[in-house]
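Attaching a single structure in structure tokens format; questions to follow.
With one protein chain held back, the other chains of the complex are shown just where they sit.
Should a chain be cited, it is by its letter among A, B and C, assigned in written order, with residues numbered from 1 in that chain.
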């Protein structure tokens, strides 16, 4: 059994790496198991690895860390950033600074939710399944759609998958018209996903001076038209007008959102004729986390549901008639349909979707409206204050909680000047489009007090002057 | 039903205080319930309060805060302090800076533990009960005693209750000899508890030049002798010597500890003849929290258990023979015995005891020793480094992880000078005893790296010079 | 091994952690030692060094997490539903509180930090004291008591100090028979004589008896108001006069403060000291038994006797601890009390404001009266008039069928509810003391009512079913008698179990 004195154990602990605490076998256990297996040593179990491929020696990693050291180290790395609230930040652009109530984070940390696997064994996964069912329901209520999946990676991949889905529904290739108001990163991701699908071509629909997508004629070869609500520059699109244009054609009307809070006030896209509503729900219940994990979702009409990627929870009953839930319509998915699945997605963003679900429930019928109103009011105040200080909005259309403004010079430099005063006033848009190098995208939400907005306006106006 | 438009609800929400989120009755619920009760309005239910005593109007409090505002406000208050790790702190003195592993805090936050009531209904409280049983067992193993209670408020009240218990066991009054090495605040608390018990007198046993308690003769009128291990000045007492002195008499030998980590190395007090071992377990699994909550405990010999204050969990079985646990020997307690109970304690420190229990289990047989060894080594290093820089220890006895040093001037001023360099080198002892105004109590544990110790030594040596 | 059928769901019998380990497993980590090793035997002498801590388990962090997670599942917590424990005010514990209490500036604050480094914590305590003063109508606070019972001790000691200071030795504490056990226990602990005052048929203090008992030897009356029957002492003005006229003071047990928040204040109805159960009214989590926080509010005349130190606001707006209090009764906590519970209570009050607090009282009282109305047809209601935050029934009707209050409690478990408090207050034989609190929804109240009514029917139709309850919990009824008769209070290795008596020295 070897030496089991404390000193020897301390030495063994260090040999096994500080991570020993996460291993449940001790030296005595290992010995007993090796002999039950009938091998002399552990190497015998690795004999299948050809000698040429075997890695001898030790990986070139730094030594194991105890929990004390690791926490110190990570706190130091974390301190190397400027998170929202240490600086006063107005960054949004699809990763939005909303408040996450404490109970949301507490609930998703219950090991029952946090550590569970995909509920393929429904009798042991009813918690997750019921939550997905409720999530799907909430998103349907918010968007007006019939069916919503259990999440995809993020809003960007949701748009990409939506484009591929319209290709499947059309049963042919064709043109995909993408609004200039779609998040530029989403456009890149959609193009990437479709990069080797040779019969899909992308064209861009420009914005007018109000910042709204211009949709003239939708030709026969168009299979999809993708618009964002509110759009990337903060403008509330008139989806009905676009919907009417599309309705007459065979093209699918895809509405994306990166700011679902807007739908506390904005008409549900289904009402404007959307065939697919997709996007990002991070605004509900999820932090920013340097951009991930996020909560992509895809909602469609009932008739299209068998073409939807991603998991779906459905209601059913057990042998005794007790109501319950299961993952369903799985023949769409890769683990059943393999090469002919609607997508290759397997792991999704379940826990983030749960957080969104809990937050949406907590807001409820009244809170979602009050939250949207607060965002609208704060952003309107900021827009007027900025305009008064010579920082005008780029477009004159209606805004929700974000707006592109002109700073009359290199916006990235302006941001750097503001950062020196612990303010990050927005995203410099030159990173996406050189022709917009003088524009800044400013996001104002319920987390920004009037005082903070006033200070940002002051600092930004100074930096611009 | 009134106006249920979002605006009206927002107004109602604000009227009900931001706390409305914690109330589960809505306006419609209230109306339905009032009519079920058969009263016209809520005031009818408060009619029993005589008019003269009724409070009309509103309490003079600041307005309700939303969660966003409250979090900001409390973060601001929290930032007004100098917690350990923002400054480099060597404060101990019974509220000790040890590392609390993350899983300890995660587990005690499970609502099953966190929010449960005292397990008077054992069928719904087995989790708490089994944890208490394990806690009791661990403390018995650590101290060598037979029985341990489920916790009392803190180490100070444990000593106070121990004194009263020895009075009950003796069935007479008498003198209580208290070591000068007992935490001074504990001495005050013990004297306070016994303040109106007129037949108890306290006397102090001084320390010798090694810092050890001097026990000469123990007279017949002595009912208890209270010693601390390690003592307040950091010295490891020779309990055997004291135990032998006491053994010959009718007095009870009470050993207190404010640093139970020492018992990873130090002989269990039972082995030295202790009749009662009491004290503070905050070192295991609990943060400092400005001094509370803490984890007092009281352990005794089997024969004395019916005189022990506080709750006890015991093993039993259910109707089908399934092993389980219940609160037991309750006839000692106020809710049964009322005026003749062993104490008035009701609510104890269960959740903190659970944290201690989880931490002790995680350390286990080897970790408790390794932790104690780390503390001893770090403190020894600090003692030698301080001595080398002209900051000598007050006593020449053996130390564990804390030591009183002489700074050759007003120690409180020295601390202030160090604080300017973000170091708090220890507790200035003048706050307890004017004759020790030039002494500093320095606590060094596993959380202090050599680098941090070196820096403290530098800063302190500078400040002293 | 066979799967034991039914009643287990995902619950499993979990052995004591001591039976889970394996030699050499580790559940901890420590930095490699960066200073020279020291042998304790060299430093202390080998006689003072133990061999090992025998019995401690050897388990991995995973083992520990699984063990405590599994046993936790055998608990029933507030987040699962109604917990109508009378006198306990089991309300929802906001999750925000756990977050703010763990802010580093609070959680890692040391009680002996220099004052300059403690301004945030001192300000919080000071603010909380001011708020509690508003709520209680009493000018001063001591935050030191760690729970209600310690608040009682503090209060009675201050009262005693007050009398002594005036040269009086008053030895008696008058306590209504409906009082909580801590009240008489506290009096004894202070070396005073508890004198029981009977309740009248209305469930309130019998004024004649009180008059008869009050006198020169009366140190204090310990009054719970609203009382443990959930009734407001409607003749409180006379009660206060009787005691004060006799030269005694009034200690008010504030366990039931929830019912009167913003409706009446103890300071206004004559209390000299009043303890607050922060863990009840201001919802710091019960933690399976604690920690609590039991601040006492007190009148001007008791101020000099407050436990030391006290928080003082300086002229310049900064804060300090004043330990120079010559008349202080002393200290009852090693430091300043359960600070981290104060953070939670403070957060709770600030979330509500004055309107919110009053709404709490109103909703709590409304919920109790709703239960009273809906259940009184089936359950004996000793005092049928509007109650405050709780309502006390008795098992009188069910007793006829051989069904006792405890049976009703156990049967409630089968319906998925936590039982109410039973057999307290003592003045109601077979008491069922029900306090729903304001955080319970109408659906939950109705569910509870239906369960209680179903049990009342069962008690008539199938009493055996109720007496045999609980039937659906993991453990059936546990044997408390055996536990007390042959107490097993700690784990021992099986090898030691037989020789228990030797080693335990019993």
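Assume contacts are C-beta pairs under 8 Å (C-beta built on N, C-alpha and C of every residue); 3 or more make two chains touch, one makes a residue touch a chain.
Keep in mind the model is a prediction, meaning the values are calculated, not measured.
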item	value
Contact list for the unshown chain, restricted to visible chains	A, B, C
Candidates A:255, A:274, A:424 or A:442 - the one touching the absent chain	A:424
Touching residue (missing chain; options B:111, B:228 or B:289)	B:111
On chain B, residues whose C-beta touches the chain left out of the figure	1, 4, 6, 9, 12-14, 18, 20-29, 63, 65-69, 101-103, 105-107, 111, 124
For chain C, the residues touching the chain missing from this view	1-12, 20, 22, 25, 29, 60-63, 65-66, 69-70, 73, 76-77, 79-81, 92, 94-95, 351, 411, 414-416, 439-443, 447, 450-451, 454, 471-474
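To be clear about the criterion, only the chains that are shown with their structure count from here on.
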item	value
Between chain C and chain B, distance of the C-alpha-averaged centres to the nearest whole Å	17
For chain B, residues that touch 2 or more chains besides their own	21, 67, 71, 101, 106, 109-111, 362, 365-366, 369-370, 373, 446
Residues of chain C touching at least two other chains	24-28, 30-31, 52, 58, 61, 69, 94, 96, 98-99
